[in-house]
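Read through the structure below, which is laid out as structure tokens, and then see the notes.
One protein chain omitted, others in place.
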Amino acid sequence: MDEQALRIALDTLWVLLTGFLVFFMNLGFAMVESGLCRAKNTVNILAKNFIVFAVSSLAYYLLGFGLMFGNGSPLAGTQGLVAVLGADNSPATGDAYRGVYAALGWTGVPLWAKFFFQLVFCGTAATIVSGAVAERIRFPSFIVFSAIICAVLYPVTGHWIWGGGWLATRGMLDFAGSSVVHSVGGWAALAGIVVLGPRIGRYKPDGSPKPMYGHNMTIATLGVFVLWFGWFGFNPGSTMAVNAAAIAHIAVTTNAAAAAATLTATATAWLLLGKPDLSMILNGCLAGLVAVTAGCAFVSVPSALAIGAAAGIIVVFAVVLFDKLRLDDPVGALSVHLAGGVFGTLAVGLFADKGLAAAIGTDAPALSSGLLLGGGLRQLGAQALGVLCVAVFTFGLALVVWLLIKAVMGVRVPRAEELRGLDIGEHGMEAYSGFQIFTNM
Amino acid sequence: MDEQALRIALDTLWVLLTGFLVFFMNLGFAMVESGLCRAKNTVNILAKNFIVFAVSSLAYYLLGFGLMFGNGSPLAGTQGLVAVLGADNSPATGDAYRGVYAALGWTGVPLWAKFFFQLVFCGTAATIVSGAVAERIRFPSFIVFSAIICAVLYPVTGHWIWGGGWLATRGMLDFAGSSVVHSVGGWAALAGIVVLGPRIGRYKPDGSPKPMYGHNMTIATLGVFVLWFGWFGFNPGSTMAVNAAAIAHIAVTTNAAAAAATLTATATAWLLLGKPDLSMILNGCLAGLVAVTAGCAFVSVPSALAIGAAAGIIVVFAVVLFDKLRLDDPVGALSVHLAGGVFGTLAVGLFADKGLAAAIGTDAPALSSGLLLGGGLRQLGAQALGVLCVAVFTFGLALVVWLLIKAVMGVRVPRAEELRGLDIGEHGMEAYSGFQIFTNM
Partner (left out) sequence: MDEQALRIALDTLWVLLTGFLVFFMNLGFAMVESGLCRAKNTVNILAKNFIVFAVSSLAYYLLGFGLMFGNGSPLAGTQGLVAVLGADNSPATGDAYRGVYAALGWTGVPLWAKFFFQLVFCGTAATIVSGAVAERIRFPSFIVFSAIICAVLYPVTGHWIWGGGWLATRGMLDFAGSSVVHSVGGWAALAGIVVLGPRIGRYKPDGSPKPMYGHNMTIATLGVFVLWFGWFGFNPGSTMAVNAAAIAHIAVTTNAAAAAATLTATATAWLLLGKPDLSMILNGCLAGLVAVTAGCAFVSVPSALAIGAAAGIIVVFAVVLFDKLRLDDPVGALSVHLAGGVFGTLAVGLFADKGLAAAIGTDAPALSSGLLLGGGLRQLGAQALGVLCVAVFTFGLALVVWLLIKAVMGVRVPRAEELRGLDIGEHGMEAYSGFQIFTNM
């Protein structure tokens, strides 16, 4: 075996193993959502979080991957659309690549490795929505929305940014998906919240929020640890090649942001709310991870600490703000993925360091240094354009989809079912048989 | 360091890391079984699932590995039996290999890497039994059976199929162990169920089943996510070498089957039982994974979807059928591992694609294309022969072993202990101290 074959083997191993870690994040999301919601809805939450990846797998295979990475127009892929059946001579790269998925022609791994890695990212975007619409959505309606986000919503903006589409051309950069994955999930979630409305009893007649406590903080914490762990696949794996300097750097920037955000969220909650609320600590960590995702390959470790520190503060205020707006988000998905994703995308325009990126091999022709590193407004402008366009497209289309689902099949469970718990109503079983549980909370 | 050494290093890294993932499946099995059983037996279930891998580690080291992979006869290894002490010049491969574990001479990694990877597979077979005999078996009796399955039962049929034995000679193929691991575990579990009988109160005097609900669906779901994650070690890792095309393909076929099975099991349960039962969704996923395990390296992605889809339907009917036969299987181990394993083994004879296997480097001289791909009955015949022989040998011998254990040390806890819960009786402690739990369910 020659060096080229060894290189392909090594890169494929990396792409698959980090992809497995990202797959594992499905467990993290399932546990965070279960833990932060009430016991009476747990079976439903678990079922949603479990089936969503099965739905993603099918929808992304049948249509999404082609729409996202197929050759075609700046707006969407138009070749090799269905079932990953387009011509492709991977792992050939660069000029040697011949095929219809040219946007992934830069990475020297087999087509199925590319598909698998992109699939687990798509699954992440879909599962983000789940937490925001929890405790009131009909199970079949959630399944339908999941199929649509994976088949259409996620792939289209993904094409714009990662598929060689028009935002990529305009210089927007999102290394591992603060926008492509997290804010897309966040905007879709926001549309769902708007259409669904808040849970019964969540806001008092005077508009003030009534806290609804999670039933299992142990499981929620487990979930966040799993997500932090999985993020070491998400960000370093997005190199899709074993570039030693890059993956080591990205592992450290990713961790630095998570750590800083954990600490600042703890401090902010302590100061703002009087005590260090555990759910704020956990969401702080996640917000830091989301925020550094766009820039992890372009920023220094001190910059990653700054990005994380800011995200940890932002998330606490975002939770308070969304609650004031009566946007009932049971797990804080908007604060983490939408606020964190938008901030993180913009942060590339503040902290990107072209010299550093060149040194570790992650430079891109479109990359300019950020505003705080003396690069001016060029990168920040491209990032802001990306944020705006993703917002308009994803929120707008998701709103239409949710409204269509509402009209056709209904979106919310009956009032009696919501009060009793969705577990009995949707699934005919309870999560904790034998345990004495108060369900009227 | 030259290319050959790099190749060995790369393959060893792959074998170990995927082996770690398979080890992690022990957590998955422990959580699925705990979650799907009653709270009063949880400590016992955890203890069984924890100690079983320790027992496996010792039994497979002392005897099992040699019996399975040692040179010798078509029926069992006879050389290098004890403590992996046989002569061996691994990582030399092929004609350069000199040693008594020639059946593993095709993979270029050190002997201890081979041992470790095979050990975690053996542990899987042993832990499958645990779920089927839960909530009524004596703790020491389970330990003894675990030692025997790892030292003798699993290695012997493993030798027939993977150790260069007589079934391999007849062309039976089982890439990652639908038969070698899962149906062996399933047959041994069936024998245990027959000898133990159902749990008290499980069937009413008229023979109709009375459901006994799991006490923690969150933990059960966590377990299935961990198993799905671990299966990315189980199937792709079974290449025991970093063949880029093969491991990428296998990751996708594995996931495709899991996803399809999840969806068809959900739909089948919805139609058959009126609601999408979560335990059916979870067991559907597992059945799809078990079923694709034999053929993951030989079938296309659409075929993997078909195999998974069928397995997801089969598992629901199997649960109903085993219940009609009054075979009390608390976690559905028979439906998942036995039904899924048998179907998956036969499915190689239906869906195998020799051209595809050649293209991704997983072809074997014995492989013929399956019946549905125009290859005739040859492969299906070999698979059916394998299924039959594994069934007769494993079920027969396991039955003898269980009956011997029953005669010598007893196999079932006293009635009063079963009603009170095995936790106090076998271990002197409870799982959820402080929680109000109804134990008379």
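Worth a mention:
Here the chain labels run A and B in written order, and each chain numbers its own residues starting at 1.
By definition in this document, a contact is a pair of C-beta atoms (placed from the backbone, for glycine too) under 8 Å apart; a residue touches a chain by one contact, two chains touch by 3 or more.
Keep in mind that what you see is a predicted model, and the values were worked out from it rather than measured.
Screening B:Gly66, B:Pro91, B:Gly163 or B:Gly344 against the full complex identifies B:Pro91 as the residue touching the chain left out. For the chain missing from the display, the contacting residue among A:Val120, A:Ile247 or A:Ile313 is A:Ile247, taking the whole complex into account. In the complete complex, the hidden chain is touched by one of A:Val226, A:Ile314 or A:Val411, namely A:Val226.
For the chain left out of this panel, the touching residue among A:Ile281, A:Val331, A:Leu380 or A:Val413 is A:Ile281. Chain A meets the missing chain through residues 3, 6-7, 10, 13-14, 17, 21, 38-40, 213-218, 221-222, 224-226, 228-229, 232-233, 236, 242-245, 247-249, 251-252, 255-256, 258-260, 262-263, 266, 273-279, 281-282, 285, 301-302, 305, 435-439, 441.
Hidden from this view is one chain, which touches chain B at 1-3, 6, 8-13, 15-17, 19-20, 23-24, 26-27, 30-31, 34, 42-43, 46-47, 49-51, 53-58, 61, 83-84, 91, 109-113, 115-116, 119, 139, 216, 219, 222, 426-436.
As a working rule, only the chains that are shown with their structure count from here on.
Taking the mean of the C-alpha atoms as each chain's centre, chain A and chain B sit 33 Å apart.
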